[in-house]
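Every protein chain but one is kept in place in this view of the complex.
The first chain written gets the first letter, and so on, giving A, B and C; residue counts start at 1 in each chain.
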Amino acid sequence: MADSSESGAFNDAPALEASGIAKHFAGTIALDDADFSCRRGEVHVLLGANGAGKSTLVKILCGVQPPDAGTIRLAGEPVKLENPIRAAELGVAAVFQELSLAPHLTVAENIMLAHEPTGPLGQIRGRELRRRVTELFEQIGIDHIKPNTLTGRLTLADQQLVEIAKALSHDPKTLIVDEGTSALGQEEVRRLFDLLGRLRERGTAIIFISHRMAEVREIADRLTVFRNGTNVGTVDAADMDESHLVELMLGERIEQSFPERAPRPTDNDILLDVDHLSAGELLHDISFQLRRGEVLGIAGLEGQGQGDLLLALFGMVRRLSGDVRVAGKPVNLGSPWKAIRAGFALIPEDRKTQGLLQPQSLRENIALASLKNLSRGGLIDRARERRTADEGMKRMEIKAASMETPVAALSGGNQQKVVIAKWLETGGDIFLFYDPTRGVDVGTKRAFYELIGELARAGKAVMLYSTELSELVGVCHRVLVMNDRRIAETLEDTDITENAILAASLGVRERAGADAEPAATRNIGAAS
Amino acid sequence: DNSACYKAWSGSTKMFSWPHTKKPPYRIALSNSYIGNEWRAEMATIAKMYANRPEVKKLIKDFKISSAGNDVNAQIAQINQMILSGVDAIVLDAASPTGLNSTIERAANAGVLVVSFDNVVTTDKAITINQDQFDMGKRWADFVIKHTGGKGHVLVVRGVAGTFVDQQRYKGGKSVFDKHPDIKTTEVYGNWDNGTAQKVTANAIASGAKFDAVWSEGGDSGVVNAFKQHGLKMPPIAGEAENGFRLAAAKDGFPMMSIGQSAGLVALSMKVALSVLQGEKVPQSIQSPLNIVTNDNLEKGKNYFTGVPDSFFDGVSVPDCGLHFDAKQVYHGID
Amino acid sequence: MIIERYYSSLTAVIGLVLLAILFAYIQPMILSPFGVTMSANQGTTLALAALAQLVVVLTGGVDLSVGAMVGLTNAIAATYMGTHPAIATLVIIGTLFAGTLAGFVNGLIVAYGRIQPIIVTLATLYIYTGIGLVVRPQPGGSVPSGFANALTGSWGYLPYGLIFLLVVVGVAWVPLMRSRLGRAIKAVGDNRNGARVSGISVARTELWAYTAGGFFAACAGIFLTAQTTSGDPTIGTSYTLNSVAAVVFGGAVLGGGRGVALGPICGAYFLSLLISVLFASGVSPFYQNLLQGAILVIVLAAANVWRLRTRHWLNVMSN
Partner (left out) sequence: MNNVSESKRAVALPSWLLQGVTISYILLVVLFALAAAINPHYASWDNIRNLLQIGAFIGVIAVGQTLVIITGQIDLSVPWNLTFSAILMATLISHGTSTPVAIAAALASGTLVGMFNSIGTAIFRIHSLVWTLGTNALMQGATLVYTHAQPPKVDVPPFIRALGAGNLWGIPVPLMVWIVAAIFALVILHQTRFGRYLYAIGNNESALFLSGVDSRKVYLGAYAISGFCAALAGIMLTGYSSQTYLGMGSDYLLVPVAAVIIGGTNIMGGSGGYLGSISGAMIVVLLQSVLSTVQIQEAGKNIIFGSIIIVLLLLYGREKLSTH
């Protein structure tokens, strides 16, 4: 803000202002005459359904993609952001929705990528580089990540922190965080918010994108809602009316609370019986039972074995010890196909890399896991395949031009629905959901909760791992809290609260906080 | 007396005298490059057969064969290693006519005699033994001229582009064709390989040309097949010494001339190496005469055979030096 | 230096050491200055060709024209070098330039034509071979003996060839990898999209990586010229696929992002020495091919045998 002394007007000029931004892709309008502005020292939340154009706007603001039309002003000055480095020089840096880290470069190398300090011969000055990173880590309070580790060795949450450090290494006046929390657990989000709070105090303008309303509520100073590529409203956090915001986002009014939980199964029809399941250093002595019609949550801090438990049940972890019985019969879980035969279905962690064949059609994706049933003598029965795909699309209310549309052209939420539709077709009994609502907008989330309820009511069993505690509280009958790769606590019914889950995750036996809810206290006592 | 056998390449060829003569028995090594074709395999077998002859065996205490592949670096290392292991002479079929020169000089300085044959090297530090490739190409062309009356369309099937042998044979042929303005040539590259030669010949025929004769450096049974498949009358063909080619000529009686590089050259080279080590003076560059087979002297069991495959190269002997090998035995190998 | 990055070179380093010990056991003479020089010279061309391959492999591509570029630069160097030292120097520079230019053309087509590297370089393999044949229709040419000795001779146990390799590594490879470009090359191979949003121009990075590949191939061509003191347009053929083998054997990953020079260099020497060891141990030439193939396959499998024991199936699928 060099001009602030000359003209008072610039003092009030927003840190970043975009107006009339348009961006078209082949056949798709991502942004259409979109306006947006963000002030210094505020956290400005950008809301919108999947595919509303948020990430596209971010990419344009960071010089990753050029806009088709529109102007961008920084502190009142119109600028041209040709590439990300130029944008960073001008003070705009972002944490992108997809990780931009190179797994085989070190943390320090990643953070300084493309703006390394160089010497007179163009050589990178390694010591200076590490010094800067160490200094940066000190400033932003990261003390548990070593700058010399290969980035791929870090947990997803730590990578996310590195990603943020990378953005901050440009010392930006405007920082954009596009769904930077979607992979983070409660604790990590806490840490990130502390950091954002400090930056806000320093006068950094922060644009924050998330589909988690609880987070939004906590961090937002102002909110802007995008729908179909345009700004449909900006409000102050003080005036925030959640149901109104959701209506703005989706263009329709939906029920905000969780749908009614499926009735808790009363009979003792045990579908899954896991007994002393261990897998080397991945899982220690896991035992639990799951009844038909039950929704069992799994919680815990990042990396405590929740994911590996679901993967192990789906046959993705080899050399297990212990017994697993499905409907009383012992099963051998050596591979996914064995698990599927036993009745398991897994909605995996990352739909892009584990769930979908991106360039292939909806039809092919939905049919993939059940092709055996849809073919005779190795030949695919096309008519049946189409029928199956059609049913799946209807059942999951997938919005797409046709079943021949490539999955890559769907929004994130709809892609996730395709993954689920695939598993509904296999006729499994035990559904393992691995953080299914990650990066999914509120409307779609609600649809997922309803689906989980439906499955339970239909006599299936559901296991749900989620990083979003409210979700576990809202839909589960029971929650297993994991710590150190074993089950630390089991919470039931009304004992399931966010605080209780958090306390159990942290391994806290007695609640220290004064604001503890009675239910949580009771529960922790009871579970031991 | 070998002087009739060790014929100097030309009048200007110098005599080669070896300072490091010594008493037998000797350690000899055969350094070969590529092994993956029939000619080289026959050559390797003949080398073994020759080394096992009683009169030769008593002169040799150790005989080793190694193939480096078409990789000059590997062959350089191989020769170096032979030097290291203290062999007295190296018999060499080189991967490159020029690439080994400096290594050969080193060998000579280290007291190791190098006798190079077939794909010969260009340094005079080694004795080179070969048939005259230029002359071969020339004689094929003379045959073609004779049968076409110096007029008509000739299919020229060349070998592998960029090699010395292909260049020499081609130049020999061209030196003749250039004198006959009524000869029109169509050149294709058959890579000395039956399948490739057959395909390119078929292409040339199918693209509408009518050939009055063929001048071919190799892959000749492929050339014959291509004409047969198109149901054409076989034109006069001048080509290499593959058994399949001679068999076909014997059967169908088309005019042919077949001149082959003899795989027996390896035996001659070993013979020369042994003589020189014992102190005999020989020309630095030795020319082994061409063995020309035409319809007139085609003879079953002598210069073509029924018990060996089409891809067998019939030139296994060096008659002028009394080096005769039995084709069947060469084919079946000795171990 | 991040030690962890060098783990991938372990197979090649251990393999080379074991092979060298075996070699020395079978053929003790190889421990003489001459033996050491000979062994070093044998693998140097392939080691340089492997560097040419590696810089491209790091971006996630592959260069099938390496052998053709080696042959082309060999043909150029041996054809024009003559005997005068000043001219020879100029020709060496010109040869380096020609190789670099060939790499640059590869890079242009890959980066801006956006065609898969494997097919681009397959096509340029034909083109560069053709140009090599134009320059030198048949083997021949000559180089000053001083030039040959300077690269292939030795000072006691110290082969100049090894020094040449170290100089190329020290003067070109290390500075390249220590520059922003080198960092960008690895980042592009490791996470293309990530590199793009971090402000790296992927196309420009690829362009310069292929160009550097051409330069290293020219270095290989020059060394080969010194070693053979002549030019042969078909001489490079074996370096294309062997360089890929050396790079993979040396722990770099086809797909990009991972690989240090140590592994591929050791891999190149391993592959080159193997044939000598087989010869020294007196294996019949017919079996030499079989054993060469079998050893390559077994060593590769052995280096990856841990995959059979992995706990997570997903680890198996992502390299």
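In the analysis below, contacts are C-beta pairs under 8 Å (C-beta built on N, C-alpha and C of every residue); 3 or more make two chains touch, one makes a residue touch a chain.
Just so it is clear, the model here is predicted, and its values are computed rather than measured.
A.B. asks: Taking the complete complex into account, tell me which visible chains touch the one left out.
C.D. replies: Contacts of the unshown chain, counting the full complex: A, B, C.
A.B. asks: Looking beyond the chains shown, say which of C:T124, C:S179 or C:S272 touches the absent one.
C.D. replies: C:T124
A.B. asks: Which candidate, A:L362, A:A409, A:A456 or A:A488, sits in contact with the chain we can't see?
C.D. replies: A:A409
A.B. asks: Of the residues A:Q354, A:S470 or A:T490, I need the one that contacts the missing chain.
C.D. replies: In the complete complex, the chain left out is touched by residue A:Q354.
A.B. asks: Which listed residue, B:S31, B:S66 or B:S221, touches the chain dropped from view?
C.D. replies: B:S221
A.B. asks: Which of B:T21, B:N109 or B:N203 sits in contact with the chain that's absent?
C.D. replies: Once the missing chain is taken into account, the touching residue is B:N203.
A.B. asks: In the complete complex, the non-displayed chain touches which residues of chain C?
C.D. replies: 62, 64, 109, 113-116, 118-120, 122-127, 129-134, 137, 193, 196, 241, 244-245, 248-249, 253-255, 286-294, 296-297, 300-301, 304-305, 307-308, 313-314, 316-319
A.B. asks: Taking the full complex into account, what residues of chain A touch the chain not shown?
C.D. replies: So the residues of chain A touching the missing chain come out as 24, 26-29, 49-52, 59, 64-65, 98, 228-229, 314, 316, 335-337, 339-340, 346, 348, 353-360, 364, 367-369, 371-372, 375, 378-380, 399-401, 405, 409-411, 422, 426.
A.B. asks: Could you list which residues of chain B touch the chain missing from the display?
C.D. replies: Here the touching residues of chain B are 35-38, 40-42, 44-45, 158, 161-162, 186-189, 191, 193-196, 198-200, 202-209, 221-222, 225, 229-230, 244, 307-312, 331-333.
Note that in this section only the chains that are shown with their structure count from here on.
A.B. asks: Supply the minimal count of touching-chain steps required to go from chain A to chain B.
C.D. replies: Minimum step count, chain A to chain B: 2.
A.B. asks: From the Cα centroids, identify the chain that ends up most central relative to all protein Cα atoms.
C.D. replies: Here the chain at the core of the arrangement is C.
A.B. asks: Which integer distance in Å separates the CA centroid of chain A from that of chain B?
C.D. replies: Taking the mean C-alpha position of each chain, the two centres sit 72 Å apart.
A.B. asks: In whole angstrom, what separates the CA-based centres of chain B and chain C?
C.D. replies: 34
A.B. asks: Can you work out the whole-Å distance between the CA centroids of chain A and chain C?
C.D. replies: Going by mean C-alpha positions, chain A sits 44 Å from chain C.
A.B. asks: Okay, in this complex, where on chain C does chain B touch?
C.D. replies: Chain C reaches chain B through residues 27, 29-30, 32, 34-35, 38-39, 41-43, 45-46, 78, 132-133, 136-141, 145, 148, 152, 224, 227-235, 237-238, 272-273, 275-276, 279-280, 282, 284-286, 288-289.
A.B. asks: Per the contact definition, I'd like the list of chain C residues that touch chain A in the complex.
C.D. replies: The touching residues are 2, 4-5, 175, 178-180, 183-184, 186-187, 190-191, 193-201, 257-258, 310-314.
A.B. asks: Quick one: which bits of chain B touch chain C in the complex? Just the residue numbers, please.
C.D. replies: 32, 35-36, 44, 64-74, 76-78, 80-81, 83-86, 96-102, 122, 160-164, 166-167
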